[in-house]
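Moving on, here comes chain A:
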Amino acid sequence: MTDTNLGIAVHELHKQFKDGPKAVDGISLAVAPGEIYGFLGPNGAGKSTTVHILTTLLRPDGGYATVQGYDVVKQGAQVRASIGAALQEAALDPMLTGREHMRLQTALQGLPRSTRRPRGNELLERVGLIDAADRRVGSYSGGMKRRLDLALALVHEPRVLFLDEPTTGLDPQSRSDLWREVSRLAREDGVTVFLTTQYLEEADVLADHVGIISRGRIVAEGTPEALKAEIGRPTLEVVPVDPADRQRFADVLARFGPAASSAKPSAVAVLLEDGADALASVIRGIDADSLRMDSFQVHKPTLDDVFLAKTGESFAQGDQGASASSEDESLQPAEAPA
Partner candidate 1 sequence: MSATSTQVGELARRSLVRTLRQPASIIPSLLFPLVFLALNSGGLGSATRIPDFPTDSYLAFFIAAPFVQAALFATMGAGTDVAKDVQTGFVSRLALTPTRGNALLFGQLAGVLAVSLFSSLTFLVVGLVAGVTFESGLPGMVVIMVLATLIGIALSSIGVMLGMRSGSGEAVQGMFPLFFVFLFLSSLTMPRPLIEQDWFRTIATYNPVSYLLEAIRSLVITGWDGRALALGFGIAIALVAVSVFGASRAVRMRWTRT
Partner candidate 2 sequence: MRRFLDVTGAVAWRTIHHFLTQPSILVPSLLFPLFFFTAFSGALSGVEAIPGFDFPSGYAAFQFAFVMLQASAFGGVFAGFSIAADFESGFTRRLMLASPDRRGILAGYAVAALFRAVVVWVMLIVVALLVGMQIDGGALDLVGLYTLAALVNVTGLLFSAGVATRLRTMQAGPAMQMPVFLLLFLAPVYMPLELLEGWIHTAARLNPMTPLLELSRDFISGQPADLWAYAVVLTMFAVLALWALTGLRRAERAGG
């Protein structure tokens, strides 16, 4: 795809905050029109910074990006006119009602006076808030706030939608409601969606393509199916009773597949090439060497495994708090500490 195409195109994007690490360190990606792109990574990995650059709220240090064919640096106004963004949990005024938010947003987006009210009602209806429209937002649940946020982002019928962690902190029901609406937007209205998330499941359910980001770099990219297939084999983790036996364990396990990294320092791990079918042979092999095990665990691939495989650290460890805080500081306008 070339940069003149619609959708989103990002090339070698860089951003560094004062006295901070590189929040975005050479990111390139492409999102086709009407596609949902899941941008997956732990806190502080650089997801929000990227979104802020793509939504024109932040100027990159290097690289370039186009949204709907417009350059995010040179054609900010055109970019803003073609995008909608729900940037974070509470960018709402608790003192105003849902309808008042709509009124404000439709007016500020420059909708003709006569269409503001019908458009607002239509959107409130669509996200299931029409009955709550005259209640103050302060009394809304987390899910209702996110849905209102989404509806506000859609006021001017944007062709590209940015959602920054739209379901963080939501209960499962609200989460799947939101998922349904987002995929409807992409499938039926052909809206391009760029969504950041910390949840593999979310990316899995929603996204056509997933990019995994860690410390400002994309470490893996592809369809969820491809990503899962890549590490689709289960991992076996064995903890020896005597740590001195680690090497002997490793030798046995090596017969069943490549070594895998493990979050537990005492464990020896292997990616089972033949899947769970190999378990019986593994145990026989260990037994044949008279090795004693403290624990024996098999688990299916998770986000942790993808992340682990690509970065050598677990997702939880990868919670890149230090860089998150500097990112938060510099992005104060739109970035709440998680």
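In this section, contacts are C-beta pairs under 8 Å (C-beta built on N, C-alpha and C of every residue); 3 or more make two chains touch, one makes a residue touch a chain; residues count from 1.
In picking the candidates, the idea was that all candidates are chains of the complex that A comes from, given by their letters.
The structure presented is a predicted model; accordingly, all values stated were derived computationally and were not measured.
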Candidate number, among 1 or 2, whose chain touches chain A in this complex: 1
Partner candidate 1, residues of chain A touching it in the complex: 55-59, 72-74, 76-77, 79-81, 83, 85, 87-88, 90-93, 95-96, 100, 103-105, 107-110, 136, 152, 332-336
